[in-house]
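Just dropping this structure here.
One chain of protein is taken out of this complex; the other chains stay put.
All chains are identified by letter, namely A and B, in their written order; residue positions are counted from 1 within each chain.
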Amino acid sequence: MAEKEKTKIMFVMRKAAHGSIYAYEGLEAILIMGAFEQEISVAFIDDGVFVLKKEQDTKSLGVKEFSKTFRTLEDYDITNIYVDRESLEQRGLSADDLIIPVKVMEAGEIAKIMEGQHVLLPF
Amino acid sequence: MLHTINKSPFFSNNLESSLRFAKDGDPIMLYEDGVYAVLAGTKVEPAMKDALKKHPVYAIEADVKARGITKVVEGVYLCDYSCFVGLVEQHLVSPWF
Partner (left out) sequence: MKFGILIQDGPYNHEASDSAYNFITAALERGHTIQGVFFYNDGVYNVNKLMDPPQDDRNISKRWSELGAKGIDIVVCIAAAKRRGINNDVIVPNVRISGLGQLLELAVESDRLITFGTG
């Protein structure tokens, strides 16, 4: 494996948290796959940006609050985290409203990075 | 990149999102309820026609027929799964669920 080039895999997160399990099981997949030393990146587009919203409190809902777990991505060297500017702005959010530092980019810039991937995984 | 869309444009913004990220020339594959975007005479038709200026648009004929769609926006290629596979041979797939 050592000589082989790393495989570029991008998780494309487009769903909000809690209303469906995709964001949460997507995160679980990111964490497992992040441990295999491939080149993992994550893009948050459309409602996916809500997943990173600060101040989520799920106590009264009785489900797991997992937004804070995104902070551990750093430990897996997953630092290429992109957020679509238009999705963010349409939802009245800015980078300051998000729980982790991200690269806010235009759709066209994110699309270019997508094109360089071996696989895109939607969640 | 091949953009795949399986939701009706009357229900979700997936088609719209995909077009925002698609670069000129990127093919669009409509299947499942995504094929409602090719129905002629709807409020989506102008957007579909705009998309056709920049992208080859394909729709799975089995899904189109199953839904009773007989009037198709001009310029859309109706195709089968073999053609879908052919597109995947040539392009990285970006699914928009």
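We adopt the following convention: a residue touches a chain if its C-beta (ideal position, glycine included) is under 8 Å from a C-beta of that chain, and two chains touch if they have at least 3 such contacts.
Bear in mind the structure is a predicted one, so any value in this text is a computation, not a measurement.
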Full-complex contact with the absent chain, from A:T7, A:Q56 or A:N80: A:T7
In subunit A, positions touching the absent partner: 7, 9, 14-15, 20-22, 25, 28-29, 32-33, 36, 38, 118-122
Contacts of subunit B with the absent chain, listed as residue ranges: 4, 6-7, 14, 31-33, 62-63, 80-82, 84-86, 88-89, 92-93, 95, 97
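Operating definition for what follows: only the chains that are shown with their structure count from here on.
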Rounded Å distance, subunit A centre to subunit B centre (Cα mean): 26
In the complex with subunit A, residue positions of subunit B that touch it: 1, 13, 17, 20-23, 92-97
Contact set on subunit A toward subunit B in their complex: 12, 14, 45-46, 86, 107-108, 110-111, 114-115, 117-120, 122
